[in-house]
Structures are given as structure tokens and as C-alpha cells.
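Just one protein chain is left out here, and the rest sit where they should.
Entry: subunit A
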Amino acid sequence: MAKVSKAKMSKKVFKKSSEVTVNSTALKPEVVYDDDDDLKGADEEIISEEEDGEDERKRQHLLEAISALGGKRRKALGERSEAAVQMSEFMVNAEDESERVELSDLIQIIEKTSTVPAKTKKQLKNLQRSKTIECPLSKQESERIQRDVAFQKAATDISRWKSIISQNQRAEQLMFPLNQEPSGPKPMERVVTGWKAQTPLEQEIFALLSANKQPINDPILTPIEQASMRAMSLEEAKVRRAELQKARALQSYYEAQARREKKIKSKKFHKVQNKAKRKEFLKQFDEMVKTDPAAALEELNKMEVARMQERMSLKHQNSGKWAKSRAIMAKYNEGARKAMQQQLEVNKHLTQKLVTSLNGDDEEEEEAGDPELLPDFVNDAEQDLDSSNPWMRGRLSEDPTEEEVNSDTVGLTTEQSGGMEYIAEEEEKVEETEDNVILREFDSRRKLRQALETDTAVEMSVDEEEEEESKAAAEDGYASDKEEERLSEFTNLFHEIVEGAGDAGHTDTSTQLEAEVIRIRTLGSVELLTQDNSATDKVHVESQKPLSTENLPSTTQKAGKSRKRKKKIQLKEVLTKETKVMKVLLAPTIEASEELEEKLDQRGLIKEAFAGDDVISEFLKDKRKQEDVGTSKILDLTLPGWGEWGGTGLKPSRSKRRRFRVKNAPPPPRKDQHLPSVIISEKRNSFISLHQVNSLPFPFENHTQFESTIRSPLGRTWNTERTVKKITKPKVVTQLGTIIEPMAQEELVKVKVSAGKNSCVDSLKIKY
């Protein structure tokens, strides 16, 4: 079999060679020479052509045979027999010298043909004259360059993905598959677009729709609606809708609130609310005067009407059945007294006269004519209006402090005259009727309660209060000036409010005490008083904080400063200092004075407090104990009865005891050896250290960062449901049973488009 195949091959080769050229046979027939007998004839044919090279041929033959033994055969370079994409550069070859094509041959043809332009001919001639061109790069090298270029290009090309990849890496949560369409029903437009009217009925309907400019493809919006949509951008619409929603929600909320409040049956609640409303209204009224005088005037008229009604009616006059019964009860029952008082208060407020600049004087005169209709104290409301004439005022519910204010506003310059006045007033007070005294007592008690409340606040910040008071006083003075001038009635209102506030500050624990104090003060010289004030002030502060030494100098400084200030306006100063006086009276004075004398330092105090126990020696004892625990002790390990007789009265021998006495090695030196006032525990809890982190983990830069992450809890015990959900969101979410496709080119395009849109929007924003 092998022979046959070989023969076939040789024949084939031979044929080829004979076809190409005669000369080439000299090179070619190397494969042919075999020991086969069948080929003899063919061989002879060749031999006949080259008779002389017999030896040469034999040598060649030998060489070929040897080379064939090595298994390597020279490649047969044949012609292209079939079409292939891959073409070797070695396939095309010139077989012989004579076949080599030369440039001159080609040019000759060109010269003959007339169609070739002269220019080209010239160039070719030049080319012929010039030296040989450099040979092109080898295939490997040129390919390498090509590959390198291609690689650079691909690298830049692939960098396009960088943005989306980094975006995905940074994302808090990635839901795979990434480009999933939302499940559920699709919007109507998308469904309808693919559908066309086919039946005549449908066509008719569509014709109608189009005639009426109704939407066909997009069944949701008519052209007009679309135009309106275009007019308003989506963001705007969203904002607008949100605003409307909020407004609606607020409205419904307020409505509900109003309904709820209306339903409340408690009279007290409504009373309080009305009062609050009135206050609020008064506040606003001031501003209204400035901004909208017409409306303010109207309001005033309204108030006037209300006042008139109140005065006409017998309401709140303590003249009804109920009031009479209360009056009987009043002697025994405090509640009844209070109730009556309240009634009167209400009446007072309601009948308070509002003097406008237009008709102020007439009203006043009317007022003056009234008193027989009303109880005396009803007129109290007018006290401020008639401040110029203190004798005209009712005195029942008036506070001594208020009296003072008024006296102040009258403009007394010397303390003597002021004192005289007070005395006179006191005398008058004595003459008051018994009923009035009772009523006044109610009043004072009520104020006492208020004062207790305010006192707590006052005690908290003495300095602040002082300043506030001085301010209030200054305003008082200012207001009183205005009163005298009678500029307007609005300022009056304001003044009332201010005074009300001032009242709270000025109120006292017991009016009698206060009165006494004031009398003393008014009689004494002003200088003395001021000194006294500052001194008492100091004492008071000390009594409050006996141990705080830092606060003391500052307060004393303050006092000094205030003294300087006060020398100018002495009367006012008297007023401002009033509260301080009261506090001294409240505080245990003996203690304060003691503390003033003794300036105890803290160390001494502590020593005194812990006089009984010796801390230092205890500490030293402790330390010694700790040291002793570690030190070596001699252990006696002798077991009586081992190796000798044992029993009662028998002791193990001395030598044995010595033998079994074990001495422990001394422990390493303690860390607190050289620190006399410190005990460093040598016991380290190894159990805890098992669970502790030894070194700072990688992504963290300092231990505080790490600790803060550990310290913030994740669980729902410590966080709200929403927070927990947010915190514990997994980074990658995949769905069971859905194929996740690799990222495609479309993804990139999508991102690009959106980015482009964003940039467009940005640029627009910048423009506007």
C-alpha cells in the first residue's frame, strides 16, 4: 500500500514539473527518485535530457535520500490551486532569472501607449534614474505596529465604559438584571399605537374622533391639553401640585381642629382661649394702627360698642342671685371669694375705656360722672389715664408697688416729699371699709401666687432680672411722659401691657412687709439705701451659691457698676432694687452673714466633711494588699504519714518538711512600683480580649472612625423601621430565576444620552 501511494505522489509531482518548465526539472524531481521499478521509464525520460550530468545526478540523489531519512522534506512551492483567504507571500515566486520582471520592461509598454499622461512618464523616468528605494518593513514588524495601534485604539474605545462602571461600583444598591422593564400593566398609549382601525364601524368612529380633534393614538390627552402640558414643565407642575396638596391638607387640618375645639364643653377652656385671643388681638392691634388705620378705627368702634353693652347689662356686676349667694359664702369659703373677684375682673376689662384721640375728653368726663352706678373698684381701669391726679383713683385693688410707680410718674424729685405722700396714703388706707379690705386681701393673695411662680424664675438669673427691671422701669418713665402729653391712646395700651409684665416682677410675698420696707427706705438717705442694696444683693447671691467662688467677683462687679449707673436716677433705682430686698427677707439672713465672714476654701471644706475616715492610709493598705497577692509565698507540701508513721501527736520530720517546702519564683516587677499614688491592676481579662479587635482594620484611617461605625446600632430596637430598612439594604439584589445578561452596548448609549440630557439641562440652568 505504501508503495502505491508513493508512486502516485511522484507521478503527480512529475507532471507538475513538466508543465512548468523544462529547466525547473533540474531542481524539482528530488522526490521522484525511488527504488521502484515502475518508475524506471519516467526516469529515463529525464535522463535522456541531461546526459552529461550523470555523476552529478547520482550525488544529488544520495543527498536527497539522506535528507529524506531525516524526515524533513523541502516544501513544494506550487501554484495556487484553490481560492483561500490566507495567502502566503512565499506562494508567488519567480521561478527563474529569465522570468524576473524588470521595471524597464514595464516602462517600455507605457511609452508605447498614448493614453498614459506625460507627467507619469516623466516620473517613471526619474524613478529609473534614482537609486533603489528602501525595502519595506518586514511582515512581523509591520504587523506588530498595526497591532500596537489597534490596541491603543481599543484601549481608548473601551474606556468609554469607565463612567458607567464607576457609577455601578459606587451605587448603594444594584438590582440585577439592570435594565429590567417594570412589570405590571403597560400604559395605554403603548398598547394602542400598534393597533389600526379596520372595520367600517371603527373607521367611522375614528373619523368622528379626528373631526372633533379628539386624541386617537394618545387617548389620554387632547391637543389642547398637550399644549398646556408643554406650557408647563413637569417639574413646575409637580411643584405646583405639591403646593396645592399641602394647602388642601392644611385647610382640612385647620377645619378639623376648629370643629374639635368648638365641641369642647369646658367653659374654662373657652375662657382661657378667649383671653389668649384678646391678648393676641391687642398685640396685633398696634401694628394694625400703623399699617391700616381705617381697620383699626373700625375695631376700636367695635370695642366701644362691646363696652357699652357691658355697661348697660348687669353682667359681671356681682348683683345677681348667684353673686349674692357667693357674697354670703365669701367669709368662709376662699373659692367663692375668688369667683367673685374674677367676675369683677372681667367687668373691669370689659368696661375699660378706650380713649381715642377724637373723643377722649368727653368720654372721660362721662366716666367721672358714673361712679354711683358701679362699685368703686370698677374704675380701677382708669388709673393710668388719670395718673396726673392720684387722688382721683380708686385704691382698692391697687398694689403698693403700683402706687409707687404712679408716684414716680408724678415726678417727685425729693425723697422727703415722696415719703410724705406715702404716709398720707397709708393714713387714708386705714380708713377703708372692711369689705374693701377683704377684697384687697384676695387680690394680694392672688398676686402672691403669681410672685411665687415668677420668683423661681427670678432666682435662676439674678443679673438678667436686674437688667430687665431697669429696662422696664425706664420704659415706665418713658410711658409716663407720654401720658402726660396725651399723645395717643395706643401707647396707653402698650403701657398697660408692659406694666402687667412689670407687675409680675414687682409683686411680693406679703404686702405689709413690703410696705414697711419701703417706708424705711423712703425715710433713709438714698446713698445709704443704694449701698445697702448692693450689700444685700451680694449676700443674696452668696446664700444661693455658697460654694461657687468664681461667681462672686463678677456679681460684685456688677453691683458696683449698677451703683454708678443708679446714682443718676435714684428713684428708679429704688424701684429696681425692690425685689432684692424681698429676697433677703425670704432668705435666712443669719447664715448668709456667717458665710460672708468666713471664706472657706474647698480643700478645707472637704477635709472637714471627711474628717472621720483616713483615705490615704486606706489606699496604701489596699496597694500593699495587691502587692502581697502577687509575691511569692512558701508553700508547704508535706503530707503527714507518707513514708513514715502518722497520727495524732506525730509531726513529719524536719528534713521532710524542708524537702517539701516549695518556694515560688518572684513575680515580675509591678508596673506601679514607682508610682506611689496609683494602683495598676495586673489582672487582665483574657476572656474579653479574645473578642476585641487588636489592630485597626484596613479601610479605616483612625480608631475614632472605626469606633463610630461600631457604636452606631443597626437593629430595629434602636432605629425606626424606615431607617433599618435603609441601613440594611443589600448591595446586590438578584432575582431567583431571571437571567442576568451581560452589559450590552445599549447600556452605554443609554447612560450617554441621559448624561447628555443632564448637561443640556445644566447649561439651560446656567443660562437662566
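Quick note on the criterion: contacts are C-beta pairs under 8 Å (C-beta built on N, C-alpha and C of every residue); 3 or more make two chains touch, one makes a residue touch a chain; residues count from 1.
One rule holds for everything that comes next: contacts and distances are computed from a predicted model.
One chain of this complex is missing from the view, so tell me which of "ESCRT-II complex subunit VPS25", "Very-long-chain (3R)-3-hydroxyacyl-CoA dehydratase", "DDB1- and CUL4-associated factor 13" or "IBH1-like N-terminal domain-containing protein" is its UniProt name.
"DDB1- and CUL4-associated factor 13"
For the full complex, which residue in A:I109, A:A155, A:L201 or A:L637 touches the chain that was left out?
A:A155
Check the options A:A211, A:A294 or A:I739 and report the residue that touches the missing chain.
In the full complex, the listed residue that touches the missing chain is A:I739.
Residues of subunit A in contact with the chain that isn't shown?
Touch with the absent chain occurs at residues 84-86, 140, 143-144, 147-148, 150-151, 153-155, 157-159, 161, 165, 168, 174, 176, 690-694, 697, 706, 709-711, 713-721, 724-725, 727-730, 732, 734-745.
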